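Removed: one protein chain of the complex. Kept in place: all other protein chains.
Think of it as A and B in the order they're written, each chain with its own count starting at 1.
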Amino acid sequence: MEQQLEYLVDKVVAELQKKLSERARNGSAKALGAFDGSESPVHVVEEERGANVPNPKWQEGMQELLDSTPARIGVWRTGVRPLTRTMLQLRRDHAAAVDAVYGEVQQSLLDEFSLFTVETQYDNTENYLKRPDMGRILNEEGVRLLLERCQKKPQVQIVVSDGLSASAVDANLRDVLPALLDSLTSYGLSCGTPFFVRGGRVASMDHIGELLQPEVLVLLIGERPGLVTAHSMSAYMCYRPRKGMVESERTVISNIHRQGTSPIEAGAHIGTILSKMLEQKASGVKLVL
Amino acid sequence: MITKTTVLGQTYQFRDLKEIFAKANEDKSGDQLAGIAAEDSRERVAAKQVLADLTLADIRNHPLLPPEEDEVSRVIEAGINEKIYNEIKNWSVSELREYLLSHQAGESEIRRISRGLSSEMIAATTKLMSNLDLITAAAKIRNITHCNTAIGQQGVLASRVQPNHPSDSIQGIKAALYEGLSYGIGDAVIGVNPVIDTSDSVKDILLMTKEVINKWEIPTQNCVLAHVSTQMRAIRQGAPADLIFQSLAGSEAGNQAFGIDVALLDEADELMRKEGTSTGPNIWYFETGQGSELSSEAHFGIDQLTMEARCYGLARKYQPFIVNTVVGFIGPEYLYDSRQVIRAGLEDHFMGKLHGLPMGCDVCYTNHMKVDQNDMDNLGILLSAAGVNFVIGVAMADDVMLNYQSTSFHDIAAFREVLGLRPAPAFEKWLEKMGIMEHGKLTAIAGDPTIFM
Partner (left out) sequence: MDEQWIQSVGIDVGTSTTKMIVSRLRLGRMSSTFSLPRYQIVERQLLYASAVHPTPLIGADEIDAEGIGAILAAEYERAKISLSAIKSGAVIITGETASKKNAEQIVHLLAERSGDFVVATAGADLEGVLAGKGAGAQKRSLSIQGTVVNVDIGGGTANAAYFYRGKAIATVTFHVGGRLIRLDKRGMVQYVSPNIKSWLMAKKLQVQPGIQLTVEEIGEIAGEMVRDMLDYVTGRDRQESGLLVLGHQLRERIPVEELSVSGGVGQLMTDRPVHTMAQVSEYGDFGPMLGYVLQQERKKGTYLLRWIDPEQTVRATVIGAGMQSTKISGSTVHIKPELLPIRNIPILKLELTAEHLHDSSRLHSEVAAVYDMGQRLFERTTEIPFALSLSGIRYCSYQQLQRIADELTLPYRHQFADSPTMVVLCELDMAKALGQALELRCKGKPHIICIDQVRVEYGDYIDLGEPISGTIIPVVVKTLAFDEHTSIKGGTR
């Protein structure tokens, strides 16, 4: 009897707490949406994801389906077309993705990690999209800056680039980069001068490799944005990068963002991968992880 | 072979067939990236003019990629019916276009002459066609195929349900699958793109989709779109696969980049005939898309439309159940904006159909292209009017695994409703049995995925 009472009390308390925290979450989401300050450059409005199906055959089952996938299901319809809210949600997410492509990384973030900026030959975003080859080569000024400011032949070279999503850098760099630096410390690896490449493609690693000749290089770069997230980042790693590297010589961790591969865990694991590359003197498919 | 012409007072002399082919294309960023596109509209029209007067024999006698150097060329050559070719070899490309569009060319006439055509001849005539030409000609051709069920009939618009999940969660895949089925989607195939290319993962997904098919007695077929060798391993371990999938490129080198060759496809074909679970006879699912050869530097200076046609030449050898051009997946460096994507979708569909293939289209785009969902609405309606065999159904068009947008379950229902098209006959009967569809219209319960729980 006493046990039962205790159980009831616990249940009620747990239920209350859940409601309170939900309320707090909703409240703060609104606040974040309104306040678009530099504190949180990427405002994450977590919309309650509920089903619109009016009379599902199995209500509880509907929730189970929603919980199992981020896909836009249970959305219902008007005639054969989606509901207005669903349609606008899609348009909003598409807008965020397009913004990510055409956006710029915040200067304050780059300053926080003392990253100076170099550019590729990309020229402008339209050209960047049409001419991936031009995003693989630094422009003259970039080459000069690297040679002037960077330590040559470092053990590890860290490079950050906007790639196809500037907001991926904004959203994840604060978590990935320091976790990666800690990881280098714990493996006893030394790091050259990190910098930022504007308008970079993955293969810009090769050109940078030629210039600085690091033993290993890691490029943290924004991925092609999707609708689930426009803030996904990849880490491309390579042993002794140089011209003519093929894709299979690079090791990749992709899908780094809040809802995907945990940024801090990715940062920590990149250190492990780099230390294995140095050990095995190889990267990509030849690397045994 | 005449390679010279004058347009608006300016004379153009083209180097070779490759140059004529490339410059006769409608504007595509991929041809620009390859450095082979026409300089301006005038040069483009000059190339088209030259191309129009070339004969089919000219094209065959001056191979863009010689059979001695490339196995895809050999497959295309071997597929040509010499008797039929000889009847039409002196036709100009212009005559071929006019014949295909003429009233005397009905379905069976077109089917017959298509056996005498090489992929390059088909590409050539495509370059001379407007968007509406492509729709008009394609609409005449019905290529019906049969795996467990038949699709491709007149008046039928089938669909692949594509319930992908970012980490291959079986429950998550099932959830999106139920949603799709509840909208009447999935008559062409239940096809899942796995994240994890291991035979275990492929097997798990095949088992689950087969279980759902069996439990609800759904007249369709299952497929997991992993690399063909991974599917083969899974099938050898007893996984139930109705269809086997592979992406194709239009050159041997391009296929090498995909990790395949003709020998491997032959081996997979034989395995499926022995171990596949479907009725057949059509057991292949191929995907293609303009630009893939350029991205793997295996295009030999040939334009992306022609390389795409060559994929169909290779696909034809295996009499696939479905072929699908993933038209806007590859990115803006190949197809920059909606104009280019819509054009490419219509070209691919027509070329596939003329190859005798059961052509479908993944009407899609990525977020770094100058395209949005309205453009997909347009291309979807155009292709439905052109008689496309199937399109892709993704929940609200948003693929949460491949990170691109395609057509939604709602879109396919709308294409059907607007144009009076129906699901595949056996599937429609099943939808009626389930109470999802009545007289070709969705019922009140359609759109409720929990009816499958």
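Convention: contacts are C-beta pairs under 8 Å (C-beta built on N, C-alpha and C of every residue); 3 or more make two chains touch, one makes a residue touch a chain.
Note that the coordinates shown come from a computational prediction; the quantities given were computed from them, not determined experimentally.
Here one chain is not drawn; of A:S183, A:S204, A:T229 or A:S283, the residue touching it is A:S183. For the chain missing from the display, the contacting residue among B:E82, B:D200, B:E270 or B:E297 is B:D200, taking the whole complex into account.
Along subunit A, the points of touch with the absent chain fall at residues 3-4, 6-7, 10-11, 21, 24-25, 174-175, 178-179, 182-183, 185-186, 234, 252-255, 258, 261-269, 271-272, 289.
By the touch rule set out above, subunit B reaches the unshown chain at residues 167-168, 195-198, 200-201, 453.
The rule we apply is simple: only the chains that are shown with their structure count from here on.
In the complex of the two chains, the subunit A residues touching subunit B come out as 53, 55-59, 61-62, 64-66, 68-77, 79-82, 86, 90-91, 93-94, 97-98, 100-101, 129-133, 164, 223-228, 230, 232, 255, 260.
Partner subunit A is touched in their complex by these residues of subunit B: 29, 32-33, 163-166, 169, 171-176, 178-179, 183, 331-333, 336, 366-369, 372-373, 394-398, 400, 403-405, 408, 410, 413-414, 416-417, 442, 445-451, 453.
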